[in-house]
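The structure under discussion is supplied below as structure tokens; questions concerning it will follow.
Heads up, this is only part of the complex; the chains shown haven't been moved.
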């Protein structure tokens, strides 16, 4: 069995890439491969927003990511610098900037790019979406 | 076949119109800091990022091209630029802001062979 | 009397090429953002040069990218951009 890191650099909702990454990750774990982690960078960090209110007749990708993390122990890592400039911030970021509101909660984690280096080191394949 | 902890970053986007160039550079420097052996490839519109004579302050953008000459201090020594991409844009090597290694169009896949992972921006 | 606003590089996508195919006689073209690289594109630059007086380029975007202006293209700043949209009847953004 093999191990994967997925790098998601595309926004949800506006593009299909993030959805494709989710489907790929699900297929990988279903085939008993290991997904070491999904790393969200650039507009991909928008996938981590807990404030997304998906209409009932549209696919809820945010919920799907959460299920993937909970059911298959796949870490969802959001690059802190790319995320915070796009308004995807944790409660700590919010406190630091005197903003009472935040948009990034578990199972998504706010991490530095070093975490991606660690994921990649231990993965047979890196696939970017 | 491929050396572990090697990463190729392919830059194919023009600067400023989107954030790919800037965020690719951020990625390259961070990965190098975390012990990845990073090689940069500039192909297609990516070569436009390397022009010396840019003044992005006019559009309130960061002059991140000024960082390219400093990449050697980040242990990023391999900067490959596609010859045909320069030619089709009428760009001479002397117009670039950093020392680069020219490669032919078809050399890219060969040079990627020894890399463990590849990203593109 | 349409002003066609382009923002992407003609080396990357076919927006400018498609736009040129549909251009009417009294239409104009504004090259902004990465579309200013059109002057580096031999084939497209040649086509643009035959539309003299109808092609405009946003100065801020050209200078930011180090793109030199050709004599057949009129350079305008953001103030000129605003007036240009009024000179034409409407604006289509590609």
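A, B and C are the chain letters, set down in written order, and residue numbers restart from 1 in every chain.
The rule is short, and it goes like this: a contact is a pair of C-beta atoms (placed from the backbone, for glycine too) under 8 Å apart; a residue touches a chain by one contact, two chains touch by 3 or more.
All values reported here derive from a predicted model rather than from experimental measurement.
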item	value
Copies present in the complete complex, per labelled chain	A x2, B x2, C x2
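Convention: only the chains that are shown with their structure count from here on.
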item	value
Approximate Å spacing (C-alpha centroids) for the pair subunit A, subunit B	26
Inter-centroid spacing, subunit C versus subunit A (mean Cα positions, whole Å)	38
Intercentroid distance (Cα basis), subunit C paired with subunit B, Å	28
Per-residue multi-chain contacts in subunit C, two or more chains	none
Subunit B - residues contacting subunit C, complex	13-17, 44-45, 48, 51-59, 61, 88-91
Residues of subunit A touching subunit B in the complex	7, 9, 41-42, 81-82, 112-114, 116-118, 120-121, 123, 125-126, 128
Interfacial residue positions of subunit C with respect to subunit B in the complex	7-9, 11-12, 33-34, 37, 40-42, 59-61, 63-66
